[in-house]
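I have a structure I would like to understand better, so I am pasting it below and will then ask my questions one at a time.
Excluded from the complex is one protein chain; the other protein chains are retained at their positions.
So, chain A:
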Amino acid sequence: METSRRNFLKAGGACLLGLTIWPAVKGFAGNSTEYITSSKALTGEKWGLVIDMKKCWPKYQEGCRECFLACQRAHNIPDVTNKEEEIKWIWTEPYENAFPEQEHEYIAASIKGKPFIVLCNHCENPPCVRVCPTKATFKRRDGIVMMDYHRCIGCRYCMAACPYGARSFNFSDPRPFIKEVNPEFPTREKGVVEKCNFCAERIDTGLPPACVEACPAGALVFGDLDDPNSEVRKILASRYTIQRKPELGTHPCIYYLV
């Protein structure tokens, strides 16, 4: 067959067009992308956490940091020494800093300056998901706000959007700062954002979040906020609880007993 320049260009153009529409073909005609979950997986519609700080404090004062350590071990969280570049999934903040709008001059001494456990609120209406330009931050059907570390472009828009300071950016390669690598969970690269994932990987295999399991005081109660018979709902129905910055319309799924 003769190949004229015109024919060659035509074929080339057709190939190029094919390449461009290939993702669309995959999207419409590809296999089902439904992921297969383990039969042991915990099922819930809206996972939430109730934190009872009164149960936590006696142990905390004795130096208990089991929840932080369990989280750190499970998720390969680097121990970055530079305070300004720290990677934090779960930590404590004094009452006035965690609940700035609920603080006042004459606050009870039993609360003033006391540490409160803070983490991602897994908001029902998450601003971080709204702003992410690549869907690297997304919401699972069970309400967990998750991150795809392989898709994140590191634009840090989610960090600007999160009103809870729950997101951390890997300013440098985190791997040298990981004390003991857990091969079950991915380590991250420099240049991506990360945060608490509510132990989605454990929930999918039938286990509660690592922090909940690790707490020796039973201060962290995990459960389905959509299930009226769950333990979290029973606590919420019977006791007065507060959320962080509820006025922002994010509907946090982390509740605090004070």
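Methods note: a residue touches a chain if its C-beta (ideal position, glycine included) is under 8 Å from a C-beta of that chain, and two chains touch if they have at least 3 such contacts; residues count from 1.
We take it that contacts and distances are computed from a predicted model.
Colleague: From the names "Homoserine O-succinyltransferase", "phosphoenolpyruvate--glycerone phosphotransferase", "Cytochrome c-type biogenesis protein CcmE" or "Polysulfide reductase, NrfD", which one matches the UniProt record for the unseen chain?
Modeller: "Polysulfide reductase, NrfD"
Colleague: Which listed residue (A:L69, A:I107 or A:C155) would be found touching the missing chain in the intact complex?
Modeller: Considering all chains, including the one not shown, the answer is A:C155.
Colleague: Sort through A:W47, A:F68 or A:F169 and give me the one touching the missing partner chain.
Modeller: Considering the complete complex, A:F169 is the one touching the chain left out.
Colleague: Could I get the residues of chain A that touch the absent chain, sorted low to high?
Modeller: 23, 82, 84-86, 88, 93, 96-98, 100, 127, 130-136, 151-157, 159-165, 167-173, 189-193, 245, 248-250
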